[in-house]
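Okay, so here's the structure we're looking at.
Complex shown without one protein chain; remaining protein chains in place.
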Amino acid sequence: MRHITSTDPWHVRLREALFGWVLDSRGLGRDAWVLFALTGWALAMPHYGSDFAVSLTLTCLMYVALATSWTLFCGSTRYLSLATSAFFGIGAYTGALLIDQFTWASVIGLGAAVAALVAVVMGSAVLHLRGTYFAVLTFGMTELIRHAVTYWEKQVTGTVGRVLTETPERDTVYLTVLGLAVLAVAVSMIVRRTRFGLALAGIGADEQRAMTLGVNTRLVKIAGFALTAAFAGAVGAAMSVRWTYIDPATVFNPFIGFQTVLIALIGGIATLWGPLIAAIVFSVLAETLRLQAPQAYLMALGLLLILCVLYLPGGLASLRWASFIAWRDDVRGWWREREAKAKRAARREREARYGVGS
Amino acid sequence: MNGHPLLEARHVTVRFDGLVAVDAVSAAFAAGELVGIIGPNGAGKTTFFNALSGVQPPTSGELYAMGQRLTGSKPHKYAGLGIARTFQTPRVFGALSVAANVDFGLQFAGRHRAGAWLLKDEDSILHVVGLAGQRDLPAAAITPSQQRQLEIGMALATRPKLLLLDEVAAGLTEAEVDSMAQLIRRLRDELDLTVIWIEHAVTTLLKYVERVIVLHQGRKIADGLPAEVVRNAEVIEAYLGDEMVEMA
Partner (left out) sequence: MTPLAWLELIASGLITGGIYALVGLGLNLQYGLMRILNIAHGEFLMLGAFLTWMAATVWGLNPLLMIPVSFGLLMALGIAIHRLTFKRLAATSPDLDVFEARGLMVAFGLMFLVQNFAQVTWGADLRGYDFMTEPVALPGGGQFAGNKLVLLALSLAFSAALIVVLRLTLWGKGVRALMQSPTGAQLVGIDTTRLHPLMFGAGLGLSGVAGCLLSTAYTISPSMGEPYTVTALIVITLGGFGHMGGALAGGLALGVIEAVGMHFTNPSLKSLLSYVVFIGALLWKPNGLFNKRK
């Protein structure tokens, strides 16, 4: 990549000034087209789809937003956050509390802001620890927040859960979540190509090395974590109106965080489109199977997560033609080895019986 | 430049759970110096570098850069002030291309620092360290000694004033060590750098540096001109052996 000096012609300098913050614009156009096409399809859904189809797509979009924003931070830096449910719930509660007083747009914005604030506080305390401690701590914090909200509800308001009376109509919610999903994908696409994204990738590759090259890792991590939280909070605020009655158990359901992590890991933790495709697949599965046999479904998900981590740590997106070739070669090699062993064993037996040279 | 040394360590001590890796080492480095650090394995050289670059906060002691107190600051602050380093075992970003690895430093610490013409972009830097031909290969795919060259390139990309080189000549043949030393000399001369160089290839190092510091079991036991240091009895006993004296 060239670096521009004052001796370069004016149009080159102008271009650098406008787009200099974008490190690499290759593929940006292609990605944007795909996003555009998917958005168009999703926009059309409320008009010709059945109620069930719309509900399904809504869940899809929710997980697209959650998984994409999760991957943006956690995928690059490899700090695996198990706190998505916490931020979702915080957004939901913020939304439920404020929906009577503020406009819809503000409610979403506030849900995002409160979640981001909590993330900044949490992150400042916790992000300097190693990746595993961070993951366990986010897990602990999620449970802590859930118990805290439950306790607060019991003690302060005397009830657990609140009923939402004024809710916007279905299409508004749908469009909002769609907007958030598109925003999440767009932000992902852009961040990957900026210095911020490079810093995140550097932290994931070798944090100490990145520090010695000038990256303020603490700040970058907190910013990334807050970004991911903001999306989860916004989505939570939007989705809170789907259930006319919310309580801590529903909105702080660890399943939301679990499904998000699962989708991101299976889709391909370092890629953009992997989580998106996986989000679609899993949302479909969730909405169709989960209601039939919820425990069996969750068991299958747990098993799937284990298998994915064991055999496909890069997710589906890391499946390349080369991996299939490699597997095929491995199997062939194993087969040949077996045959060779069998032949050797047979020959030894012959020699034992009839002497060498038979 | 003000009257303060470029980088100064005052009684820097680094202790790990009872093991003293660096023991009250004091040293000041002025602009433009080419200093070598030698010592037996385990003498604390790399740990000292870790302290000098902010990667390892000292247990006690102070670090100053141009009069500004740096003790306990994060490594990116050190990088921002122009202190760059390489790692003994190359730590490159394996998944990125060679050019992108060098570009990394240019995007961060090197971004707002004025750079010499030689360091104007990643291709120039690659040319300087001799990796122009490998620019698009993934960094994980080049040989270890090429990775060491890449390490130097990455450090240069931060447009430093002071370069800490940790055993960049390990595993090279004698001729290669010599070219490496010449490259280092050239970097110092043309880029106005201060270079501090840890090396085990003591003979070559002593030929090229202007000042030598000897560390032994965490303590500094000698600091001066190469010719003087090789005659230092303590240094001979600890490290060099009698052959060195005859060579110097």
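Letters A and B mark the chains in the order given here, with residues in each chain numbered from 1 onward.
In this section, a residue touches a chain if its C-beta (ideal position, glycine included) is under 8 Å from a C-beta of that chain, and two chains touch if they have at least 3 such contacts.
Only a predicted model underlies this, so the values are computations on that prediction, with no experimental measurement involved.
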Residue among A:L144, A:V163 or A:A326 that touches the chain left out of view: A:L144
Option touching the unshown chain, where A:L80, A:A113, A:V220 or A:L276 are the choices: A:L80
Residue numbers in subunit A that touch the chain omitted from display: 78, 80, 82, 125-126, 129-133, 135-137, 139-141, 143-144, 147-148, 151, 154, 258, 261, 265, 294-296, 298-299, 301-306, 309-310, 313
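The definition used in the following text is that only the chains that are shown with their structure count from here on.
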Contact set on subunit A toward subunit B in their complex: 1-3, 5, 23, 195, 198-199, 201-202, 205-206, 208-218
Contact set on subunit B toward subunit A in their complex: 53-55, 74-76, 78-80, 84-85, 87, 91, 93-96, 103-111, 120-122, 154, 157-158
